[in-house]
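So that we are looking at the same thing, I have put the structure below in structure tokens.
What you see is the complex with one protein chain gone and the rest in place.
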Amino acid sequence: MSKHVLAQNQYGKAENRIVKVTRKGNGGTSRTESGGGSWHEIRDLNVSVALRGEFRDVHLTGDNANCLPTDTTKNTVYAFGKEHGIASPEAFGILLAKHFVSSQQPIREAQIRIEEYVWDRIPVPTRKEQHSFVRKGQEVRTAQITYSETTGLQVISGLKELTVMNSTNSEFHGYIKDKYTTLQEAYDRILATKVTARWAHSALAADDPEHDWDRSYKKVRKHMLDAFAETYSYSLQQTLNQMAERVLDNCPRVNEVRLNLPNKHHFLVDLEPFGLKNDNEVYFAADRMYGLIEGTIHRDGVQPVIATSDWIVA
Amino acid sequence: MSKHVLAQNQYGKAENRIVKVTRKGNGGTSRTESGGGSWHEIRDLNVSVALRGEFRDVHLTGDNANCLPTDTTKNTVYAFGKEHGIASPEAFGILLAKHFVSSQQPIREAQIRIEEYVWDRIPVPTRKEQHSFVRKGQEVRTAQITYSETTGLQVISGLKELTVMNSTNSEFHGYIKDKYTTLQEAYDRILATKVTARWAHSALAADDPEHDWDRSYKKVRKHMLDAFAETYSYSLQQTLNQMAERVLDNCPRVNEVRLNLPNKHHFLVDLEPFGLKNDNEVYFAADRMYGLIEGTIHRDGVQPVIATSDWIVA
Amino acid sequence: MSKHVLAQNQYGKAENRIVKVTRKGNGGTSRTESGGGSWHEIRDLNVSVALRGEFRDVHLTGDNANCLPTDTTKNTVYAFGKEHGIASPEAFGILLAKHFVSSQQPIREAQIRIEEYVWDRIPVPTRKEQHSFVRKGQEVRTAQITYSETTGLQVISGLKELTVMNSTNSEFHGYIKDKYTTLQEAYDRILATKVTARWAHSALAADDPEHDWDRSYKKVRKHMLDAFAETYSYSLQQTLNQMAERVLDNCPRVNEVRLNLPNKHHFLVDLEPFGLKNDNEVYFAADRMYGLIEGTIHRDGVQPVIATSDWIVA
Partner (left out) sequence: MSKHVLAQNQYGKAENRIVKVTRKGNGGTSRTESGGGSWHEIRDLNVSVALRGEFRDVHLTGDNANCLPTDTTKNTVYAFGKEHGIASPEAFGILLAKHFVSSQQPIREAQIRIEEYVWDRIPVPTRKEQHSFVRKGQEVRTAQITYSETTGLQVISGLKELTVMNSTNSEFHGYIKDKYTTLQEAYDRILATKVTARWAHSALAADDPEHDWDRSYKKVRKHMLDAFAETYSYSLQQTLNQMAERVLDNCPRVNEVRLNLPNKHHFLVDLEPFGLKNDNEVYFAADRMYGLIEGTIHRDGVQPVIATSDWIVA
């Protein structure tokens, strides 16, 4: 027996890629005899499962009696795709999280993390059947659903890899100057960032079986983009705050927003050696190093629940 | 002196990221005094330069008299952005390639490779000034421009990372069965691939200073997508051929198309152990291993010029 | 003014790559006139800075009076490389973290995260001067140093991307079987994982200016590898626990260990269709999906401080 303490631990199968095809409408030329319909819709998810609970013996004595294999958690993802369909990442994650906790006594908490890759349709006007798609690229939609026997349901939605730029209306000056400061103050610069955002939903949303997660996602995304574009910025921190405030102002069931915004520096290239004036026209887009601005804004009176990134290099 | 032979060699600065902002219209609130205009447009390129020529002494004796530094090739990219603007990746590459060959005697051939990242506008209806953008994601546009003193100009356009899927209308059967064959014939499967395409332009296009490269790009892209969507497929090879043929049929100034199509396998998940019937609904999207289908189709009578990928794992 | 609450926030320059050359011994052929010595040593770090403190106005009003620019934090990293040298990632991070907090009133806490890339020497026996290196590859060494005005110093060391394998002495059976379980019990399997480890040091180590961080790193690494190799495993959880216990048993100044162990599945290939018996010889090494096993083990009586990965897909 160990003389040390086993603290937080979890396990499960990570990155289960599932593509679900749904056929709507009648008829169609598909050879499949049932489930027909000529209008295809797809959802394309990457689902990770993490289970928490009574796993002390699994770690200490080699006794796996409390261990639901990660392989089983994978099977469950695919079987649930068939049994329940995928209405949205959040809805699918809620079903899975509740299932693991309710079906196995040693499992006290389950966390489902999902990435969704979105597809656009390639329309084929000459036929009734529509089943061709092109991946949208742009952002990846994310969701993290945690269900605990004791504390209930928590739903955090998000997105990542959404790259945005304002080619003007950004300044940066008035900052501290110490002995290591060489930065020139800027009164017109490019502001660009690759947005990673997460937002926590109130219990009103999480516990409402009718909540429209897709609609909610589109709305949050739109308000963040609008706030980014419309803010005359004196720092990326200020833009971050505006983006989060705008979401809280417009989405009553969102309680908390956390943003992780790398400052994708665009440096004005010095063209003077070549007898050219660079009037904010030609920039070098740098990769590394980069500023990294992170922050949480939440409604007054709620407890923030979104993990801060204590460790990760973005 | 070496007793061996120095054969093909080249050098230059790779991956010069340049963002060019152009301001159109009059007025605007930008603080920049010239180059004004409130309607901003951007081009965002990654430009690689490779020079070929009389570099024997650079390699053999440490004499750099014939060597234009890679740093200078980088400076030239940025200076040309200001001096000539960026009408399109191809037009910009042609200017650069011709410049290196014509300005330095030891340089006999220059190859410019470009990736372009496309941005969509974030519209702000409440103001006249428009300078906010979101990166489109989806495919990366590519161009390779080679200019040689002796053989002139060659322009190859392309794209990569364009992921497409047909959720039906794909079969695969009637193939060779040998002692290592276990694959079941498929009469209705998902066909998905991540398109890497390159197409070579005729001299009519390359040497025409009025050629509209952006329009040409959109047209080729559309025909490839349409052919992918409309082809009832008996193999990915057949789809590849249809995509290339469609481009050659519709774009008279394109002489040759090469496609590199990884078969992004979507395996039907066996749900029978769970008492469920999987009627082509739930798939596992695999990463590796993958089929890799590559081919060149060209007009009769022209010499193919696009490099085949003898080495690269895509 | 905001009606919402600005909660956890931080900013700084991420991923400052610094290479520091130190010359030891006398003489040598280096053209540099001072700092001579013919025996070169290098340290190669990627340093990320995050500052926490009184930044409310930066976010809310566009007033940057409390903001030390991220550019200055970058400059400080490079200047400190010259002024103080780099004795170890941990020692360098401690210097930086204390500097930011002590030199600027609004900064209340600084967190420095470091990756170190290790180089081996390419020996050149024919000359006295030794200044040639090959990057070791294998694991990346990590360190996270947090210094707070109120709670003092916390040092977490770590490593990542250390891939290990036992080709036998691993079993997995006796687990829960539910309606979604299809996994066969295994009595001899490959166990492979890519180790991400972090371990927290006691105040005895963190506050000891003579603590030998390099020696400590080598010792922890060795005990983890040994425990991995020597454990006859009934689950990856059990191996995880053994690795952590071994470190705590042998390194008295380490208080807590957290491991993140993806189960890099090696599936036995079914060769029966080809009339071949696969006696645990030929495996398919899969990428995704994968089991993901995470856990913290700490000494009795100490508070765990290492962040659990609530969000990240490893």
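All chains are identified by letter, namely A, B and C, in their written order; residue positions are counted from 1 within each chain.
Just so it is clear, a residue touches a chain if its C-beta (ideal position, glycine included) is under 8 Å from a C-beta of that chain, and two chains touch if they have at least 3 such contacts.
Computed from a predicted model, the values in this text were never measured in an experiment.
Student: Shown chains touched by the missing chain?
Tutor: Over the full assembly, the chain not pictured touches A, B, C.
Student: Among B:16, B:88 or B:130, which one is in touch with the chain left out?
Tutor: Of these options, the touching residue for the absent chain is B:16.
Student: For the chain left off this view, which of C:65, C:204 or C:282 is in contact with it?
Tutor: C:282
Student: By the contact definition given up top, give the residues of chain C that touch the hidden chain.
Tutor: Contacting residues on chain C, toward the hidden partner: 16-22, 29-35, 40, 42, 44, 75, 78-79, 81-83, 119, 122, 124, 126-127, 129, 131-139, 161-169, 187-188, 190, 225-226, 228-230, 266, 269, 271, 273-274, 276, 278-287.
Student: Taking the full complex into account, what residues of chain B touch the chain not shown?
Tutor: Given the touch definition above, chain B has residues 2-17, 46, 48, 50, 55, 58-72, 74-76, 79, 103-104, 106, 111, 113, 115, 144, 172-176, 178, 180-183, 198, 233-238, 240-241, 244-245, 248, 256, 262-263, 288-300, 304, 307-314 touching the missing chain.
Student: Provide the residue numbers of chain A that touch the chain removed from this figure.
Tutor: Contacting residues on chain A, toward the hidden partner: 179-180, 182, 273-274, 287-288.
Basically, only the chains that are shown with their structure count from here on.
Student: Line, ring, star, complete or other: which one describes how these chains touch?
Tutor: Drawn as a graph, the chains make a fully connected set, so complete.
Student: Per the contact rule at the top, check every chain pair and give me the one with the most C-beta pairs in contact.
Tutor: Most contacting pair of chains: A-C.
Student: Between chain A and chain C, what is the gap in Å from one C-alpha centre to the other?
Tutor: The separation of the two C-alpha centroids amounts to 25 Å.
Student: Averaging only over C-alpha atoms, locate the centres of chain B and chain C and give their separation in whole Å.
Tutor: Averaging C-alpha atoms per chain gives centres 37 Å apart.
Student: Using the average of all C-alpha atoms in each chain as its centre, how far is it in Å between chain A and chain B?
Tutor: The mean C-alpha positions of chain A and chain B differ by 29 Å.
Student: Two or more other chains in contact with one residue: find those residues in chain A.
Tutor: 16-17, 75, 79
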